[in-house]
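Right, one structure below, let's go through it.
As you look at this complex, bear in mind that one protein chain is not there, while each of the others sits in place.
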Amino acid sequence: MDKTLPDLATAVAGIDDGMTVMIGGFGGSGAPIELVHALIDRFLATGHPKDLTVVNNNAGNGHVGLAALIEAGMVRKLICSFPRSADPVVFTEAYRAGAIELELVPQGTLAERIRAGGAGIPAFYTPTSFGTDLAQGKPVEEFEGRPYVQERWLKADVALVKAHLGDRLGNLTYRMAGRNFNPLMCMAAAQTIVQVSHIVEPGGIDPEAVVTPGIFVQGVVEVASPAQEEDLNRAGAVYPEAAA
Amino acid sequence: MDKTLPDLATAVAGIDDGMTVMIGGFGGSGAPIELVHALIDRFLATGHPKDLTVVNNNAGNGHVGLAALIEAGMVRKLICSFPRSADPVVFTEAYRAGAIELELVPQGTLAERIRAGGAGIPAFYTPTSFGTDLAQGKPVEEFEGRPYVQERWLKADVALVKAHLGDRLGNLTYRMAGRNFNPLMCMAAAQTIVQVSHIVEPGGIDPEAVVTPGIFVQGVVEVASPAQEEDLNRAGAVYPEAAA
Amino acid sequence: MKLTPSQMAWRAAQDIADGAYVNLGIGFPEMVAKFQPPGREAIFHTENGILGFGEAPAAGTEDWDLINAGKKAVTLKPGTAFFHHADSFAMVRGGHLDVAILGAYEVAETGDLANWSTGPKGVPAVGGAMDLVHGARQVAVLTDHVTKDGKPKLVQRCSLPLTGVGCVTRIYSSLAVIDVSLGRFVLREKLAELTLEGLQALTGATLHLDGPVADLTVSEL
Partner (left out) sequence: MKLTPSQMAWRAAQDIADGAYVNLGIGFPEMVAKFQPPGREAIFHTENGILGFGEAPAAGTEDWDLINAGKKAVTLKPGTAFFHHADSFAMVRGGHLDVAILGAYEVAETGDLANWSTGPKGVPAVGGAMDLVHGARQVAVLTDHVTKDGKPKLVQRCSLPLTGVGCVTRIYSSLAVIDVSLGRFVLREKLAELTLEGLQALTGATLHLDGPVADLTVSEL
């Protein structure tokens, strides 16, 4: 079994119009910028994929990564918890122009819905959002005298994930708080495509230290020195450069 | 902050009559035998605790560990998935005599109910057990055309857990498949008491390799060379020895 | 004139694709791992939190923290991963396994499976079976075709408490290979020396044909 992929273009080749795409990361930490940029490259070359529903904690920052994906006009709907950032201009303008739909989800509920999607749990109850606008239209049930809101699982066609080490079986580790949503999204997508800083031989990751077991991963591509969104934004980067 | 405890007797001193006690392990792997034996010692010396509700995957094997706890007459009810083992005589006799109540739970549902208890999820839906005797009396709801059974969270007053490394903040690692239910039970109990093979300094566990963060742990006691249930049973051990 | 458990396991192993994620039930199904065809490498999952483990260790070298769901010792392989029980059953319930192969007391033509309780007299024990019948893309049963008393285990409706409703997709019995499809048993292979009538007489529900029935051929083992 060998899940390694030769390059980024191959890694994103299977993503089609209208798909739901989970993108890992919390702000820039753990964000698979190179995979996202490869997806933009494909769109610029072929006009596809478009009309994507994207799941991410945020809505992009500056003009790279997820913000660039939105700026390219590829995203029809965003499911996220916090569409603000240091420089949220791309999302904010698209949202105000009615060019992008927003489903706002509390962060813990977003995480749990994604985990539920991966774990075969179609619905669960949480105290979060009870009595607020974000619970509107959702069933409420009382357990042990306290009200809870029913939330539904969230699944995706594809997850784009950033990890640190990966082997050809798809076992993964992450780097510090770059872990965040990535292991959950690996579980919840039909196709999980991962960019790793280093591909190692099976056994190169301590079995005790594997965070995502390979069963949740379909493709692994090495990006040896991944960019950090924060560094790109401080340098004023724009993707693609020609658009600057 | 120092969660280390001086000895096993101190570790189990707070467990009272009628409590719900989760005990980690899958068969003998990851089973905190020394903590369980310390609890039996306390009962033999003081008559307490008794009328315990115990949560474990199994129902004991031979005459040590959980089997010995049942044999001592301390367990009123057992919540488990698989009360069979190589030598299940203690549970089987107690069950047939009507001396112990059994709540049988599918293994994945048991794991998820415990996780839900720790994660503040009072109820969730699972396909598991739909249409079977184990779904009797439980609400059923259809999602996307498929029926699911509503299951409730499971919490405990105390969890007795076996880990490998632990620091004074309560951060833990486990040893191979000795992990099993232990990290989940840490989350679901008001008081989680852990026996570890080695207490290390904070920082002695790689932050990436921590399996149970210390927030889920209240007490850590070192048992440097823990017994394996399998070895004890092959040697024909009985606890306490005087009962042999 | 019937297959041994090893032979049933061998036959089941022939259907497992290279790279498949597989859970093998306690007992006879565990033997399937031994008969992977050359050049194929399935990855085995066990409920108690190991993916990609290796075969049994030599006697005396067991590590009792490294066991499978049947509490038997296994070994590490390059690429093994450990995880807790909730993650383990996320793999199961979440549909990430390709194949689960389980034992059976009874299998009905509806796909219903009974394999956890022989009724109110015994001590019931369900383990992971009720979870495994949901989630794996293919839920196969490996079983003697009849009970020790000669009664059919493949039936119209299960008489014992169910493990799952409409979940079984294929049966590897000691006499035949049978698919469960649209509420019917569809015969795919049978022992050459057995007539269709002879097999039907040992089966508690109608065997349907959908294309040719191949000979069930298994080496001696």
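Structural remarks
Letters A, B and C mark the chains in the order given here, with residues in each chain numbered from 1 onward.
To be clear about the criterion, contacts are C-beta pairs under 8 Å (C-beta built on N, C-alpha and C of every residue); 3 or more make two chains touch, one makes a residue touch a chain.
In this text the structure is predicted, and so the values were computed from the model without any measurement.
Listed by label, the shown chains that the missing chain touches in the whole complex are A, B. Only one of A:85, A:171, A:195 or A:218 touches the absent chain when the whole complex is considered: A:85.
Shown as candidates are A:3, A:37 or A:115; the residue that touches the absent chain is A:115.
Annotation for chain A: contacts to the undisplayed chain at residues 26-30, 57, 81-86, 88, 91-92, 95-96, 102, 104-112, 114-115, 126-134, 174-184, 211, 228-231. What chain B contributes to its contact with the hidden chain is residues 1, 115, 117-121, 167, 169, 171, 187, 201-203, 207-208, 210, 213-216.
As a working rule, only the chains that are shown with their structure count from here on.
Greatest centre-to-centre distance from chain C is found for A, with centres as Cα means. If you average the Cα atoms of chain B and of chain C, the two centres end up 29 Å apart.
Centroids built from CA atoms put chain C at 36 Å from chain A. Chain contacts: chain C has residues 82-83, 86, 89, 92-93, 134-135 touching two or more partner chains.
Residue positions 112, 126-127, 174, 176, 211 of chain B are each in touch with at least two other chains.
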